[in-house]
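One chain of protein is taken out of this complex; the other chains stay put.
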Amino acid sequence: MADVATVVLTGIGLFFFLAGTAGLMRFPDTFSRLHALTKADNLGLGFIALGVAFQAATWREVALLALIWALALLAAGTVSQLVARAALGEEETR
Amino acid sequence: MDGPKFTAILHRALLLGGVWVVLTGGEAKGLALGAAAVPVALWMSLRLLPASAPLRLWRLAGHLPRFLAGSLRGGIDVTRRALAPRLRLAPGWVEVPLDLPPGGRAAMGGELSLMPGTLAAGSRQDRLLVHVLDTDAGFERTIRDAAAAITAMTDGAPR
């Protein structure tokens, strides 16, 4: 049962990762690419963390997976703003 | 020290302590080190972002399901666009006036960046710059909801 959950969830995670990369490669401008990177990848990482959590044996592993995802989510939200802002400055001074 | 400020500092101490327990797995030796590490981390966090008023934790918890659902929709939306045979994008910019404390502004931008179709690019004067992936899809509506939610959480903080 736990194995089924792992297979399904990590599969969904992989799908979002591939989609994020597709967006990063296909979208026409810097800011649109940043949308794809921020949203799809963190969802992918979240599903993979959830899937792997079904294989964990102790509470500490589950908590660590949650902590890593929370950190990645927080970092993505903050970093995407900073990178967008930097790209905006670069565009304006060009 | 007045009440709300003390509560804000207590919240941070509990959060940092909780992270330490997860990192060390709750071993006795690790906890002893934490008795030194957590206060130092707390001191540094207060240097970087002084405590003002505590977050309304129950509102934060109440907002969590909507945040997760929103970021799920955001990921699905961008996935659909990335995998569609023909790209349907109409990127554009929106400027939103903001009335939030400094930490709230960053939180708001971070939240928007994970919601469908919107991406914050910092602020200019008191207006948040938001990049919209498709100006025809009405993504701008979510901006007001996010601002209301963050305002409710930081209720009482000085502007």
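The letters A and B name the chains in turn, as written, and every chain counts its residues from 1.
Here is the rule we use: a contact is a pair of C-beta atoms (placed from the backbone, for glycine too) under 8 Å apart; a residue touches a chain by one contact, two chains touch by 3 or more.
Keep this in mind: contacts and distances are computed from a predicted model.
Taking the options "Multiple resistance and pH regulation protein F", "Sigma-70 family RNA polymerase sigma factor", "Glycolate oxidase" or "Glycine betaine transport system permease protein OpuAB" in turn, only "Multiple resistance and pH regulation protein F" matches the UniProt protein name of the chain that is not displayed. Of the residues in chain A, those that touch the hidden partner chain are 3, 6-7, 10-11, 13-14, 17-18, 20-22, 24-25, 29-31, 33-34, 37, 41-42, 44-45, 48-49, 52, 55-57, 61, 64-65, 67-68, 71-72, 75-76, 78-79, 82-92.
Operating definition for what follows: only the chains that are shown with their structure count from here on.
Separation between the centroids of chain A and chain B, computed from CA atoms only, is 16 Å.
Against chain A, in their complex, chain B makes its touches with residues 19, 22-23, 25-26, 71-72, 74-79, 81-83, 87, 89, 91, 106, 109-111, 113-114, 116-117, 119-122, 129, 131, 133. Those residues of chain A whose C-beta lies close enough to touch chain B in the complex are 15-16, 19-20, 22-23, 26-29, 31-32, 34-36, 38-40, 42-44, 58, 60, 63-64, 67, 73-74, 76-78, 80-82, 84-85, 87-88.
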